[in-house]
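Following this message is one structure expressed as structure tokens.
Every protein chain but one is kept in place in this view of the complex.
Should a chain be cited, it is by its letter among A and B, assigned in written order, with residues numbered from 1 in that chain.
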Amino acid sequence: MKTIYTDALVIGGGLAGLRVAIGIRRRGHDVVVLSLVPPKRSHSAAAQGGMQASLGNSSMGQGDNEDVHFFDTVRGSDWGADQDVVRMFVNTAPKAVRELAAWGVPWNRVERGDHQSVIDGKNVTLTESEEAHGLITARNFGGTQKWRTSYVSDGTGHSMLYTMSNQAIAEDIPVHERMEAVALIHDGERCSGAVVRNLKTGELINYVAKSTCIATGGYGRLYRATTNAVINEGMGTAIALETGVAALGNMEAVQFHPTAIFPAGILVTEGCRGDGGLLLDVDGHRFMPDYEPGKKELASRDVVSRCMETHIASGKGVQSRFGEHLWLDIRLLGKKHIDTRLREVKEICNYFLGIEPADSLIPVRPAQHYSMGGVRTDFRGESPTLKGLFAAGESACWDMHGFNRLGGNSVAETVVAGMIVGEYMSDFLESSAGDITVSSALIRDAYNKQAKYMAGFGDRNRTENPLHIMREMQELMSANVAIFRNTERLSSAVEKLQQLAIRAQKISVRSSARGANPDLVAAYRVQKMIKLSLCVAQGALQREESRGAHFREDFPLRNDKDWLCRTLATWSEGATMPTLNYEPLHVNKMELPPGWRGYGVEDRVDHPDTAARQAEVDAVRAKFEGGDRFAAQEALMPYSDKLPEKLRRRNARLGEKGDTQ
Amino acid sequence: MSQNTKHEVSSLNTIPVKNVDGLRRLTINIFRHNPEDANSVPHMDSFVIEEADSMTLFIALNELRENQDPTLQFDFVCRAGICGSCAMLVNGRPTLACRTLTKDLPEVITLAPLPGFALIGDLSVDTGVWMRGMSERLQTWVHSQEERDFCEMEEKMEPELADKIYELERCIECGCCIAACGTAQMRPDFVGAVGINQLARFRLDPRDERTDADFYEVVGDENGVFGCMTLLGCDDMCPKSLPLAQQLAYMRRKMALAS
Partner (left out) sequence: MQSANKPIPVRSAHLNRWPAWMDMAQGATGLILVLFMWTHMFLVSSILLGKDAMYFVARLFEGEPMLGKPYPILVSLFAVFILTLIVVHAVLALRKFPNSASQYRTLHQHLGNLKHADSSLWYVQVLTGFALFFLASVHLYQLITHPADIGPYASSDRVWSGRVWPLYLILLFVVELHAGIGIYRLVIKWGLFLGDNAKRNRKILHSIKWALTIFFIVLGLFTLGAYMKIGAEHADRVGERYVPSYHQTESNHQIQTDLQVESDADAESPASPH
């Protein structure tokens, strides 16, 4: 039994995990990063479109600031987000972009003078100022009032992850690749590391740590049609769930992206529409203005995806051998724009569809894309129920996305969360809370339990093929727990998932050879994935309202009166279903009280406190009208003491001075 | 926008599959070896599979694992040609398997792991550890002593320069250039086009304060630029079509001048 000791264990080598590790390292602690794959292959690399931060450098971004970004994000979340966390986020995002700029990300820059652009299907000329020349530019994304998404062509995530990973190498941070955390070591109160399986040799190893951070990304592979990488199976989220102590938040909040190429499910970025691309139906008709006269193609993702599915259901889809789809038209952007700003999109179209997007339409249909839910933490990134366990990035639910995430807010979140959680984990390590005394019995038991569990799959009486069960689960989720949900489909999904869980007990692994053993990997993962699927399906079934990406045909309105709360799922050992609890969101503390998002359905059931809070907010705003926006914010919802000190200062912009040190 | 606007769809493309009728039976020969298993000897296994519409090697290999041999090892992550996990030799040539359509291949397909990297099992090789070693050796990060305050405006950069840097940064560390390079195959310490290109990227970047003499220190030898024999397998087989020939020449010139 091999055991490795470290101050901090970071499970996940994507943007979030690496930034957490760099923060901890810079505070002088030992840190080890684990990753299923070489860190530069983490799914963060797939982010194409960009990263939101209110720099306001480009002409279409002028007037942008933290406040506007805050409003957009909260509206996007359909008021599901924790507004303190959103505030922390919008104040840190510009710092994150600038830090990455200093570390080497080749952000696209503003170029002075006139430029041709396409807005709302029309050619327009945009003029950039001399003063902004050479600063970081931005493109348009859905659900935002300003052009705010910083980008590197359409390889933003790639550039960010390479820069981050290189920075981690510069800091000498060990990354143990092809290592999979299969269980957390804990005693019911305190987490002290993880049992880890070496995916090259099959060996089990204990990593004992004073603090552990889960940064394992999303759980998109619960679905058959998804833009996510094949490693996004939610394993980090699942091992937190299996502690029985840590809770998962809002697992039913699953985002579907409007433009996944059909049928492969590979994403083409929202930047296509942000840059002026249109959605067309079988007749070549641009249908989005019919549904969303305001934001059209650039309403938030949940809204656009629903419109697309509705439009297909109305008989306007394009028939093909694989089923129905719609068209994405980026021909109007021109070859030059596509060749320079949408290169990955072009390559994907060339290789997977055999078409040239400058001349042909792209077949698209919504597919699962993002997991808003994850390991529930406080604003520090720490689990409120399991001490020493932190989480950051897509796998976490500190809750800045609520029920729908805006495009470009996720890679921004990963880095921002990394900056914040890295500091709080370091504080934790430096405080008495960070001390641990782990008994060797605890470690041994955790290890033996996993060893025995893995060996169990070799039992002769077992017959099920793990990969077949996985496929059935994915198809079930895609069919019944997707964009349009209702009682009937959800309860049948829960029932069938439970049956699958029983069958999964009989999974057999046919090879016992040493080494990675992909069959065994699939076996233990699918059992965990079914648990996560049940959290999603059961959460969706119980939430009898529609909010953000969670849409119930039988409860089509947002219901703040009964459902302005966060779902918390836990799983007791030996249980067959998750336990669901609800944590309320407090209207009377909100800087932006619940209202209409500006797109989507306007009707809703209001919370009884909303009107009073709105009046309060209006009064404060009136008082500060035309004055200091920071003072107004402070009066409405003070949050800055929640940020680590070094991240509190104000951001400089063209025409707005920042706090210097 | 008027609701009646019709957009030109005359060039409507149908989902392109040429082999809709007449689907073939493919024979896939796969290199097999599990170095962890003392009883395993390297050999080729042959599988037969029904071709499907739009089938990629990603789909084909997963189907084989699902229905024919659960022990088959291979690596896919993004399955969209952007992460560099799935490079392997397809009929002798290194390429990304996930974006290789079977319809572009003959009926008999031979798959082998990328040469030049440690074998993990079957088609899976350890490019990650190799690349980390390369990064540490060549110090592929921005070296700067300037302390920038990130509450202040970012440093300006010419838009064109940013584009140029990105052009070189598109490398996905797939390892195809190492597998396609005779030099790297013969001399395991050679940093290859991937390494030299990455240094060229940092040399171009004004944020990196290193001088040519600094770069010479890490790449000015037989394991670096002067080891490259200009076979250009790298340039011809890089799946991201990086301008490797130019970068190799550029670094050779700069390093020669620095000497």
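By our rule, a residue touches a chain if its C-beta (ideal position, glycine included) is under 8 Å from a C-beta of that chain, and two chains touch if they have at least 3 such contacts.
Owing to the predicted nature of the structure, the values given are computational and were not obtained by experimental measurement.
For the options B:Ile28, B:Leu72 or B:Leu89, the residue in contact with the chain missing from this view is B:Leu89. For the chain missing from the display, the contacting residue among A:Phe70, A:Phe89 or A:Trp103 is A:Trp103, taking the whole complex into account. Contact residues of chain B toward the unshown chain are 89, 92-93, 112, 115, 139, 141-150, 180, 182, 185-187, 209-210, 213-214, 216-217, 220-222, 224, 226, 228-233, 235-237, 241, 243, 245-246, 248-250, 252-253, 255-256, 258-259.
As a convention for this text, only the chains that are shown with their structure count from here on.
If you average the Cα atoms of chain A and of chain B, the two centres end up 27 Å apart. If you check the complex, the residues on chain A that touch chain B are 37-41, 43, 45-46, 55, 94-99, 101-104, 106-111, 120-121, 133-137, 152-153, 155, 158-159, 162-163, 166-167, 169-170, 175, 177-178, 200-202, 229-231, 262-264, 266-267, 278, 280, 283-286, 289-290, 296, 320-322, 327, 329, 340, 343-344, 347-348, 351-355, 359-361, 363, 465, 467-468, 471, 509-511, 513-519, 522, 649-654, 658-661.
On chain B, the positions that touch chain A within their shared complex are 1, 3-9, 11-17, 20, 34-37, 40, 53-54, 56, 65-66, 70-73, 75-85, 99, 101, 120-121, 124, 126-129, 131-132, 135-136, 139-142, 144, 146, 148-159, 162-163, 165-166, 169-170, 172-173, 202, 205, 207-208.
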